[in-house]
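A single protein chain has been removed from this complex, and every other one stays in its place.
On to chain A.
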Amino acid sequence: MAMDLLRFATAGSVDDGKSTLIGRLLFDSKSIFTDQLESVEKTSQDKGHGYVDLSLLTDGLRSEREQGITIDVAYRYFATPNRKFIIADTPGHVQYTRNMVTGASTADLGLVLVDARHGLTEQSRRHAVLLSLLRVPHLVLCINKMDLVDYSEEVYKKISAEFTAFATKLNIPDLEVIPISALQGDNVVQRSENMTWYSGPTLIHHLEHVHVASDRDLVDVRLPVQYVIRPKSDDHHDYRGYAGQVAGGVLKPGDEVMVLPSGMTSKIAGIDLFDKEIPEAFPPMSVTVRLEDDVDVSRGDMISRVKNAPEPSQDIDAMICWMTTAPLRPRQKLAIKHTSNSARALVKDIQYRLDVNSLHRDLETKELGLNEIGRVQLRTTKPLLCDPYSKNRTTGSFILIDEATGVTVGAGMIND
């Protein structure tokens, strides 16, 4: 039986219990090894905790253990009989929002934690906004530390209502709200005996059953060409294959395709996966496509369908999450990477800055500071083959790189 895969990321304010929850999930699902547990027990003792601090299972850096906070994403893995999980445990601290975005960008599901005593904070709102901008299709709100509010149903209802109201203003197709105690384990793997009023699923049950396969686009054919394979050996003298990871649609031999940006058309002669020819390719397969005609195709080009191709454009309208201290300003020049394509980009305008609390659009401020999100117009040195991010998370996303430092400073999601 082929196992499937769910990638999820934690989110929420600092100290709301994200790392503790992941530790609890791993511990209660028996995915912790004895040597890992011994090391965590020892460190907990050394730090004078009266309990085993499960957050130490993911807070793997020296400075994280010293400061008791998460600084960068930790990736952890566990499996139940039908599903493998890739967990990105992200930091809640505002300063490290860029690392939260790193972890969330590939997630199928976001776990937003809220401390039951404090309710929603600016940071939990910021993370919810980011998850919705990143189009993480499934969201779970975990109301944590229920042990500290006497497992009160009223508290649960209040925060749940508050978040639901906020979420209606965002794009969140699937939301589940679960009251938990990461520290005590209530409703994580074991159903809570302290919250008999709650009849919904435990967290693990929800993670195991949430339906993710349908989140993929199987209609619009997109194959960004990464690499041209030309063996030039005696056995494969005339072989010329276009290698890439399918970003959308289903490709079959015989299909008529168009190569962009040239616009030339041809037919798929064959699709290779290592030494086998395969009858069809779909996301997220990494394949090599051969064409019938000798058209000119190189890295950065895109193979798509004749009547359904992305629009080559030098003018890009996108939401940008800015990730460095020096603000983003109009007229700034940056390097841009989009699929397998690289170019330079000029900031033409910063249309507005998004207030993550009120979702108000601030049209006055013409710059984006660290961790701020805004709508930006860019002009690129060459046409990029773009789709709206809402249609395709691969062909609709890009990163911005500071040309002097080489650091990734912005994450972009192309608007409809």
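One rule holds for everything that comes next: contacts are C-beta pairs under 8 Å (C-beta built on N, C-alpha and C of every residue); 3 or more make two chains touch, one makes a residue touch a chain; residues count from 1.
By definition in this document, contacts and distances are computed from a predicted model.
The unshown chain of the complex is recorded in UniProt as "Sulfate adenylyltransferase subunit 2", chosen from "Sulfate adenylyltransferase subunit 2", "Fe-S oxidoreductase", "Acyl-CoA dehydrogenase" or "ABC transporter ATP-binding protein". Only one of the listed residues, A:L54, A:A309, A:I373 or A:I401, touches the absent chain: A:I401.
Of A:K18, A:R76 or A:K145, it is A:R76 that touches the chain left out of the display.
From the options A:R305, A:K337 or A:R379, the residue with contact to the unseen chain in the full assembly is A:K337. Considering the complete assembly, chain A touches the hidden chain via residues 2-5, 33-36, 39, 43, 57-58, 60-63, 65, 71-77, 79, 83-84, 86, 98-99, 101-102, 105-106, 213, 216, 218, 226-227, 229-233, 235-236, 239, 243-245, 250, 272-276, 278-280, 282, 284-286, 288, 299, 323, 335, 337-340, 393-394, 397-399, 401, 406-408, 411.
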